[in-house]
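The complex appears here minus one protein chain, its other protein chains still in place.
As written, the chain order gives the labels A, B and C, with residue 1 at the start of each chain.
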């Protein structure tokens, strides 16, 4: 009953096998090998367009360098108040962009609204050196709270940015999970809705370490090469990332693992909805479930070996939480089994 | 005949096997899992003392964060003129330290001399805000040109730094190769000679991606945790690094692979010494051979499938190079075979 | 009727005279001349304790370097949501600290409350590398909206910081105005209430350019010297700042000019209170008046030559503002005359 986080899982057997398969022979380093190129072509097929893709070490690196590539002196990036970049990256985006500021935008269920974004950006208009100036908008898809932006939501938000020529970034640490939730294609969820840059994460969905920055504007690729190296994010034996992505995409493994982890969360949510001792904080769309449990239940579940974390209720959460209750987060992964979920369900039944 | 670089090799079979072995089950992320802790204990045994170890993504990251952890406003770090940090890291050390400057120090065969270091540091004495101030010394062991500092060399250099209370870093991207060349222990080559921080590299010696910063001053560990995260270098599934180091150290695999690649370079050097069509630029001590070939020989070797790079002759190189000659670098690795070397030897015989 | 800002005024005649008086003769540069030292002694007398003082070019520099001197990797500084550093410094504090983040804290009338500060800081507890960590608290005295923190307010806020060993900075761009408003001493308003660092501003109160960082912890002085130089804030002919501060403090000129500008604002506030065509947004305590005027009144005043700016109503402002009304800011200075104020009063009567 490991629901602590999707990064508590290891690597899918097919990912491991791919690493072993690519371990022999000589290949040119620093992103120039055959497998690197093949994976880039694969990304183009998946996104149905020309693009440039850069492997980096972590999701934080992908987000930070995505912003860095569109950074401006005095620049301000807009994102949801509880975005990972604001809450969980230790100032890396600010540092690696050379001083950009992140401006929180409100919205319920982890999604900023276009209206709030409009208001937040217009605070910096007309442009003046004192306040600084807007430089980018970032949406997290799926969000930090297990929900997703609808395709129309993305389009509406992108429109707010687009009318100021602001680039739009998508933090896709759980990209595949969002894709499954929306039953759509990578192209539809990104550039067809106005997204310019994607932090494309594979780690949480079954890889060891497979994070990439996808640039739809290939004119930024040359510059990005320097940016990645200067940020100490250029792997020498980059084929070890390439091999993971190769297996990740083969036979739609990535969709399969995401579909599975989403389904496990839905199953878990159902169990919680059916429980008298726990209740959903809100209905999940991807592989994170937020629920409210009382302290007895938490103790009992923990003693039974369930692993999950308490969670600070988001600013927009209006529901009542009693004195002896705590909001908790449960995350499922490719490695979560329905037996585990059912065992937890039985526990809280 | 792949002598382009040691990062053209993949991963040793035992490293791949370890990754597969550790791929299943749940483990806490961000450097807190059992394997992470076990590897840290292993480092303590190997270095025969207490220490703190932090995995990072690249050798450039290890070097940059090593300097960052001892960085001071206006600080200047001293290292050999051809050090990797100066020549090959795109300004990452300067950027990730928040502005430190790297000051080149001269010395032949890739080793800075204590006298030159003394002179370089004393340029900043007495301390004044205009010039800035010394903050660290870094030695590269093995050096960039296939040589090593002797234990006495390290001690003498460290003494120059020590009398000013300057911390001393060792760039150990090829740590194991140097260890074999000197037939010594990690403790003797580092802290017993005055080294405070080591960039400990496993990637070039048979891992996929296994780089770590070793801090002998454990009081810096807490701060380093923030530094690593803020630099986007904290892996979530860090056990995938832990697993590699675990296998790397098991049964002295790391010493075996380093011994092999050093031996392959020695064999290659012998072949070059015996050749009438090539000559050694200097005798290698580890797994890099520098030789001077004429253009006919280079063409012939290349056509025969040999891969190696031309190399700018270092500033201190005094030997003659004729108009039609080029200095070239040959790097061997754990994956280099004696058959390959002999085939190349036959080619230039 | 120039109420646009206190930096629209020039320099007090005594300041100009001092610059002329010190223009001749040779003096050592970079903060080492006799007048530099004399001014430092004067600061010690005024603050009734040992301290170190550093001249810098701008208030933004004073604030940014104040934070930089207590900066930590992953650090977060807490201040009122409308603090100058957050709203009007183009990211300079973030940039010059090498990546610190500024976290807004709420509170009405431009003053953050101790309760809100407590909550904001505790968000980062227990300390973890993901969120980063608290590094400092900053209070703006006088605030951005013409009010002041009471001495007890400062003490209560400082206590929240002190129990975590967080240093406390005071942005004193209008330090003298606050001092007059509270009828207290520099010592009482700062270190006796827990303040560690002061951005001490003279520019808005009658100098050309006289900003300083005052460090009560003199152990930070040596480091600050490098910080200032590295930030390009070390004046060569620093006696031109020294001469201004010398005249500023002589015969309590600074208190006289602050008393005057405060009085002019009070007079202006009285006139607005008495007016049927304008109303105070809140009662000012120092030299800034915020009032609500309708568009007719604004047009009329502007045509009559009055200069002032519209102002975005602060987040905490609850008062009604009609469709055709605008919040406006009026700033008085040492150079404002009662005739001017009365002329404006007549205009809106």
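FYI, contacts are C-beta pairs under 8 Å (C-beta built on N, C-alpha and C of every residue); 3 or more make two chains touch, one makes a residue touch a chain.
If you're wondering where the values come from, they're calculated on a predicted model, not measured in any experiment.
Undergrad: May I ask which residue of C:53, C:90 or C:197 touches the chain that does not appear here?
TA: C:90
Undergrad: Tell me which of C:19, C:100 or C:114 is the one touching the absent chain.
TA: Considering all chains, including the one not shown, the answer is C:19.
Undergrad: For the chain not shown, which residue from C:124, C:226 or C:290 touches it across the whole complex?
TA: Within the whole complex, the residue contacting the unshown chain is C:226.
Undergrad: Please identify which residue in C:79, C:335 or C:348 touches the non-displayed chain.
TA: Answering carefully, the residue with contact to the hidden chain is C:335.
Undergrad: Tell me where the left-out chain touches subunit C, residue by residue.
TA: For subunit C, the residues touching the absent chain are 2, 4-5, 7-13, 15-17, 19-20, 22-30, 56-61, 64-65, 89-92, 95-96, 203-204, 208-209, 226, 229-237, 239-240, 307, 335.
Undergrad: Of the residues in subunit A, which ones touch the absent chain?
TA: Counting only subunit A, the missing chain is touched by 30, 72-74, 98-99, 129-130, 132-133, 223, 225-230, 234.
Undergrad: Just the residue numbers, please: which parts of subunit B touch the chain that's not shown?
TA: Listed in rising order, the touching residues are 73-76, 87-91, 94-95, 98-102, 123, 129-132, 312.
Convention: only the chains that are shown with their structure count from here on.
Undergrad: Using CA atom averages as chain centres, what separation in Å is found between subunit A and subunit B?
TA: That pair's centroid distance is 34 Å.
Undergrad: Subunit B to subunit C: how many Å between their CA centres?
TA: Centre-to-centre distance between subunit B and subunit C: 51 Å.
Undergrad: Could you work out how far the Cα centre of subunit A sits from that of subunit C, in whole Å?
TA: Between these chains, centre-to-centre, one finds 41 Å.
Undergrad: Counting only residues that touch at least two other chains, what does the list for subunit C look like?
TA: In subunit C, the residues touching two or more other chains are 73-74, 98-99, 129-130, 132.
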